[in-house]
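== chain A ==
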Amino acid sequence: MNAKKARLAEIVGPDHVIDDPGIGESFTLDRTVRPAKRPSFKVRPKTVEQVREIVLWANETLTPLVPVSSGAPHLRGDTLPSVPEAVIVDLAGMKRILKIDRRNRLALLEPGVTYSQLQPELQKEGLRVIMPLLPRANKSVIASLLEREPPMSPRYQWNLLEPLRSLEIVWGNGDRFYSGSGTFRGEREEDWQQGLVPVQGPGPGQLDFYKFVSAAQGSMGIVTWASVKCEVHPEFRKLFLVPGERLADLIDFTYRLLRFRFGDELFLVNDACLAYILAQDEDKAVSLRNSLPPWTAVVGITGGQVLPREKVQARQQDIQELAQQSGLTLASALRGCHEGELQALLLNASAEPYWKLRYKGGAQEIFFLSTLDRAAGYVATMQAAAGEQQYPISDIGIYVQPVHQGVGCHCEFILPFDRGSQAESVRTEALFRDASHRLFGQKAFFSRPYGIWADMVYGADERTKMVTQKVKDIFDPNHLLNPGKLCF
Partner candidate 1 sequence: MALPKEVYKALKDIVGSENISDDPALLDSYRYSLAHTAIHLGPYYDTFTPRGAAVLLPGSTGEVQAIVRLCNEHKIKFKASSTFWSAQGYPSEDDTIQLDMRRMDRILEIDERNMFAVVEPGVIGATLQAEAMKVGLNTHIAGSGCSCSVLAGATSYFGSGPSNLYGGWHYENLLGAEWVMPTGDLFRIGSLGSGCGWFCGEGPGPSMRGIARGFLGAKGAMGVFTKCAIKLFAWPGPESLPVEGTVPAYRVSLPDNFRAYTVAFPSWKAWADAAYLIWDTGIGYLAHRQFNMFGRELKYAMVKILTDPSKTLGDLEELLEDPEVQRVTEASKRDFQIVLAGMTPRDLAWQERAFDEILARTAGWKVEAMNQPDVADWSLLYLLRLGHKNLNLVFGGSYDGCFGLLGTADYGTTHVEESGQLKKEWEEQGAVVQAGGDCTMGPIGGQGGGGTCLWENFTCFDPYERESVEGTRALFDAATKLGLARGWGVGMEKWNAQCRGPDGRTTPKEERDRIHLSAPQPSVFRYQHKIRRAFNPNDLGDAYYETLDDEAD
Partner candidate 2 sequence: MPLEDFAAEMDRCSQCSYCKWIPFDQVRSWRFAKNCPSVSYYNFNSYSARGRYAVARSLIRGQSGYSDTVRDIVFTCMTCGSCDVSCKVCRYNLEPLEMVRELKFRLVEDGQGLEAHRAIIQSLDREQNTMQRPRSGRGDWADGLDVRRLASEKGKVLFHAGCRLSYDEDLQQSARAAVDLFRKAGVDVGIMGEQEMCCGGRIYAMGYREEFARFARANMAAWARAGVETIVTSCADGYHAFKRLYPQLGSGVQVLHTVEFLARLIQEKKIVFRLEVPMTVTYHDPCHLGRQGEPYVPWDGVEKKIKGQIVVYEPERPRYNGAWGVYDPPREILRSIPGVELVEMERIREYSWCCGAGGGVREAYPEYSQWTAGERISEAIATGAEALVTACPWCERNFQDAAGTMGEPMQVYDLVELVQKAV
């Protein structure tokens, strides 16, 4: 053990090797079947060279590594070691914003950079990055994008990985690699000047390397920087709330907006979800839930660069008309929610405690991809399952986020529960399992298969499993990166 520690200390410096770091607070219910194993060390590299040396060392010593970029709480269990004696590679300290290129709207980030850190810096340059819904304050931008967390603004997603572009990757075999146009990483200022910049995501070549590290839960390679496509920081923005009695009432309207790519932020939430977003404590959450409309479509309009005011005006009028055609109204306030208040929240990371945990201290998520027309069916299934497990239906937070310009949508059920209560934990876990399988049976695509979902999806799709395993063998031949996840 000491030899290991000594070698790690040599690589990252003694201050950056933490003995027996513990498994940390775990929020996933999955843990009962897959108990996390205590890691031996946590190391905090600062450079890609250090990361590479750690990986090479791990290959020599056959030590499992678990890469982590964001801070706690970790909700999905992906960063909990599944095997004993792993070393956590904590990248949170690699926090440099290496470059912001206004003209090409690119930001080059290390994995420890969080949304809260990045957005103000971008704003100084007149830029912003599209965000997922209320990420944790310590959520790594790169980790979020690698996990394919859906951003709130589907219109900028020409593909599902947007706005992620080029990466620097240290593969599980220790090889340092640039994906996309990452070989143009702008180490020389003149490259940036003449436009030789890491603007491409795909490739290079005939493989799509960044796809292999996406939703891989750190099991293929460790990303040490990424370029991220930014949007113009809007001079004007407005947020509208469109209430509906049933989810189905809002679907048609949402499709219309997606068809025209109107609306910047665009998503649907139920009363509970919106209450969890807005409320700071349990009581407030309950009262809000009771006063909010059952469903709300949240529609943001932004205008930046050329004639922003005119754009916002035109969009507002058009969206108003589209809402009318669907028998809906655009509101700037609902009972319990004002547009300004919500907008302020959405433009930032979540305040502490993390919004999904505020109501009951714990929460189990179920999320997957599908198409918008199926969303209402999933809600019914979820509610039926909750009823059977005697889980309070009114507690279920529901978030429907169109992705990839409307081709699909992310459906998310948030199941708050009291982690202190054995009964609630057991009940919620039972619901989680039951609902996951039922939803999968109804074509819910668990594209980011955490925990038990991995067995579910790979069990049903032998070919994808076989292909994924072969790819793993190439990039991480000793299976050292986050073993026990996915299908390896």
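A word on the picks: all candidates are chains of the complex that A comes from, given by their letters.
By definition in this document, a residue touches a chain if its C-beta (ideal position, glycine included) is under 8 Å from a C-beta of that chain, and two chains touch if they have at least 3 such contacts; residues count from 1.
It should be emphasised that the depicted structure is a prediction, and the values quoted were computed from it without experimental measurement.
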Touching chain A here (same complex, options 1 or 2) is candidate 1
Residue set of chain A touching candidate 1 in the complex reads 103-105, 148, 156, 158-162, 175, 177-178, 180-181, 183, 193-197, 199-200, 202-217, 219-220, 229, 232, 255, 258-262, 304-307, 310-311, 314-315, 317-318, 321, 369-373, 404-408, 440, 443-449, 453-454, 457-458, 460-461, 463-464, 467-468, 470-471, 473-475, 486-487
